[in-house]
Structure formats: C-alpha cells, structure tokens
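The complex appears here without one of its protein chains, the remainder shown in place.
And now, subunit A:
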Amino acid sequence: MSGSVGIVMLVHTALHRAEQVARHWRAAGCPVVIHVDRNVARATYQRFERALSDDPGILFSPRHRCEWGTWGIVEATQKAAEMMLDRFSGVRHVYLASGSCLPLRPVQELVDYLAARPRTDFIESATTADVPWTVGGLDAERFTLRFPFSWKRQRALFDMYVEFQRRIGFRRRIPSGLVPHMGSQWWCLTRQTLSAILQDPQRKTYERYFRRVWIPDESYFQTLARKYSTNIESRSLTLSKFDFQGKPHIFYDDHLQLLRRSDCFVARKIWPRADRLYQAFLTDSDGAMKRTEPNPGKIDRIFAKAVERRTRGRPGLYMQSRFPQPGWENGITASPYSVFHGFSELFENFETWLARTTGARVHGHLFAPERAEFAGGQAVINGALSNSAAKRDYDPAAFLTSLIWNTRGERQCFQFGPRDAQAINQTIARDPNAQVSVITGAWAVPLFRSNRNFAELRKEAASLQRIESKHLDILRAAQAKARIRIWNMAEFIEAPMEPLQTILGELGSPAPRHLAEAPKMVDLTGFGQFLQNLKNQGMHPYLMGDFPVDQGPATPSEPARKPYLVR
C-alpha cells in the first residue's frame, strides 16, 4: 500500500541519522522525499543516496542551498512537496520534518491520528501583532522591509540595510489578498491545501515577495495556508523548543524520560550522538505509549526555566558566569534581611531577645571593626564565610550578598552603627530586600555608660555623629530602595513598643510568638545631663532629639511591658 502520510525531510548534517529515521518512516509505509542541502559535499551526498537507493519509497528532490533565514529552504520544501504529491498519489497529508527530527510515538499512531482528521492542516500560524516570538526586534518589519543580505554571514550589511530602510521610511507592499502570518517551520498540510499553494496562479508574485522577506520558511506556508485551508489547527505536531536567541533546544540521552512523557509525535532537535534516544524511539512500535492528544506542556516548564535562568538568573547570586552591572541585578541580595541600627545600644540583650522572639538568625555588628560578629560568636558561618574583618572589608558587598545567599531560607538580622565599617551603606540602601530600622543618636548611650575621660568621649561623640549623619543622608536619598525607618532616640523611647511591633510584623515570623516579654531598655537616668555636658564642651549632639536636662529622660526606667505586643 502507498501510505497516506508523506514525509518531506530536509537534511543538512548527520546523514547517518537521517538515513535511520527515513527507514523508520518507511517501515510504517510512509513515502519519504528527502532534500539534502547543497552545502553537503557531493561525495557524501552520493553515498547517502546510494545507501537509500534500495527503497523505491524514498526519493531525493533537487538540491538547493539552504541558509538559515533565506528563501532556499522554502524553495527546497516546495520542490520536495511537489515531488511528493506527484509521485505518491495516495498521500493525503504531507509532514515536513528535518533530519534531526525523531518520531517519538509509533508512526502508525500518527497515520491514524491524521486519518481521523482528513481535512485538518496542522500549521502554527499567527499574525505578527499577536505574538512576541521574534528575536532581534524584527516582527512586522520582516514583511515590510527587504532583506537581501545574510544575517549569518553579512551581519553588518544586514543591520545597516535595515537601518537605512527605516531611516528613509521604506515599506514594501504586501501582495493583495495576503495577511502575513508566521509560525513554526514544521507543519503538516493536506494534499488539498498544499497543492492549492503550489498551483496558485499567483505563485510567481508571492514568491517574488517572499524571497525578500526575512525568514520566509516561517511565513511562506504559514501565510498561504491561511488563504486556502478550510480547517487550520494552529499548532505544530513537532515538539520544538526555542531558546531566547530563537535557536532550537537540543535533546540528549538524559531527556529520554521527558520525551517519553511528552506524548508528541515528533521531536526536534535531537543531538546526533544521542544513541539512547535513537535506539529507544526507532525500535518497533511495541513500546507504544498511551493514545492521547499531543501535549508538549510537560516539557515546557524545563525549557522555560532554562530561558529564564539565562535571561534573569538567580537574584542575589554573583558568580563566574553571572556578574550583573549595578542596576541590573534584579535583586541585589537573595532574600529579605533586617538591619538594626541603635537597638542593641538602647536595649539590654536586644539580640537574644530578637532571636527568641522571631526565630530569625540574629548577628551582632557584622561590620564591626574587629571582626564580623556572627550569631553565636562563630568564626565561620554558612558557606565557610569567615569573620575576618580584612576579608570582609576587602569586598563588603560580596560579604553581605554571600551571607544572604548562603543562608537562603533563613531570615538574617544584624546590628549596625556608626562605629562599624561604613562602606556597605550604599549597597544596603539600594537593596529592596533590606529592612533598615534606625534609632539615631543611640550611639551616645554606650558613651554615656562608659567610664572614660570626658575629652575622649567628646571626640568620639563628634566623630560618631558625623558618620551617622552621613549614613542618614544615604538612607534619605532618593535612590534608596530599602524599607527604611528612622526615629530619633527621644521620639523612639516615648513609645518604643509600637515601632518594634511594626518591625517584627514585617519580619514575617508568623504572628510574633507570645511577646510576653519586651526588651529591657537600659537605664537612661542622667542621659540628658550627659548630653548637656557635651553641649557645654561645644559639641552639639543633635541626632538623638531633645532630652530635658533636669530629671533625666521622660521615660519610665521600667518600660511598660504587657499592653503592646500581646495580640
């Protein structure tokens, strides 16, 4: 019998695989017409032709030079399709495949499937306005500009000529009666539709037009099928995935299970050396899979993820093949974290309290001048990140991003203050993942509680105030993207629990566990006087707000505990 499904194969490399696949089609009774790219050496071609000459169901069509994106491919397809329709009168559907296509399901299933849909043309075909498929910014323009230069070999000329045409406002006229459509190059058309396209009285006109369209193999048949088909199903029966540059993904041996589950009839492109795939799918139809509608959706995810990884990458990761320029990180760090500025000065055992309350990992001053104060006093932390100050200060941003990357899945909190290395400030301020809470002027508390000479204290206070003020400028700048809250100390101790509660709420620990216990504020009796003394020495501390001199700050030395956080 002469099969009802004819296969047109376009071949340009790995001829031994093409031979294998052609024989597989033939074994199911499908006639095959093969086109071999003119670029294949004559000797190689002849050997290939000879090898298949024993089978009258395999014909070779006249060879054309097929360069990607040019007319040659369409011409080759036309010739081969004509030959198919001429020589095999029983053919009802013509399936266009390439040499690197591999039938995934028994061919008989494809034949039955098409026999049950004798009038349906399977060809992906969409208008340019509706799909964002194109690469390189040329969509509608493929049909309205002229493309005489090769994109692969003459890129500069190609680009220049496109630019030139845009400049002078050149637009080609699209032949009347045609609405440009495009889609996958791999289709399956009925004899009726295909012969109508090939015998169209206006074929010469259309050809002249499409010769200068860019990538005509994705638009010639796709457009003309719209003119003639009575029943288009706009999808390709060939599973083919494209990456972000519009080049097909390749299937390897380790995709075997994936392809088994794909339910598609044919897949491309297969790596020619994927022996296991060829072996698995070109054996007899015993391994028949369940009869279902083709559904490439299962494979979609894995390839969509690959494209995503290539174009967007993993936020917060800096490594040998991902090193985004500032502003292109799409996430400076991997996940949210909190910076507490002035809290551990104002509250006793703030870190312990915070860790207990939130379950987050709470570090001390990570940027302290002596060493990074990791939680629990560890010398090394996740990822073997060391606490050496020299290493940290060598690249503070890398230190922070590494820490956050290494501890993905666990919220990190750390203390910060004007005594710490300040080089990191810009990075944190720019980072939307940072939650920065600042009590300004709290650096004065340890000074106040210390037992040092006043002249020394005065000097240090002046320096700390200057540093903090610079830091505040950064945090208040328009470019700052972090979630920043700033209170001055006086204002904060008025009602400390309210801000604390907000911060904890954001920290994302599911409804702060019983906050039966509030952090204990240090005793500030005499703090006002201390500030006044500084003022008297000519150093005006202003960052902490107003503290009356008389009887110390107007806060209860025993902060009210219960009412606030119990929700």
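Here is the rule we use: a contact is a pair of C-beta atoms (placed from the backbone, for glycine too) under 8 Å apart; a residue touches a chain by one contact, two chains touch by 3 or more; residues count from 1.
One rule holds in what follows: contacts and distances are computed from a predicted model.
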{"item": "Hidden chain of the complex, named as in its UniProt record, picked from \"Glycosyltransferase family 2 protein\", \"2-oxoacid:acceptor oxidoreductase family protein\", \"Sulfate transport system permease protein CysT\" or \"RNA polymerase sigma-70 factor, ECF subfamily\"", "value": "\"Glycosyltransferase family 2 protein\""}
{"item": "Options A:Lys79, A:His249, A:Arg268 or A:His471, residue touching the unrepresented chain", "value": "A:His249"}
{"item": "Which of A:Gly29, A:Pro324, A:Pro446 or A:Gly526 contacts the chain that the document leaves out", "value": "A:Pro324"}
{"item": "Among A:Ala28, A:Val307 or A:Met539, residue touching the chain not depicted", "value": "A:Val307"}
{"item": "From A:Gln192, A:Ser234, A:Ser386 or A:Asn533, residue that would touch the chain that is not displayed", "value": "A:Ser386"}
{"item": "Of A:Tyr161, A:Tyr228 or A:Trp271, the one touching the omitted chain in the full complex", "value": "A:Trp271"}
{"item": "Touching residues (missing chain, whole complex) on subunit A", "value": "243-245, 247, 249-250, 252-254, 271, 273, 302-303, 305-307, 309-314, 317-325, 328-330, 378, 380-386, 388, 390-391, 394-395, 398, 402-403, 405-406"}
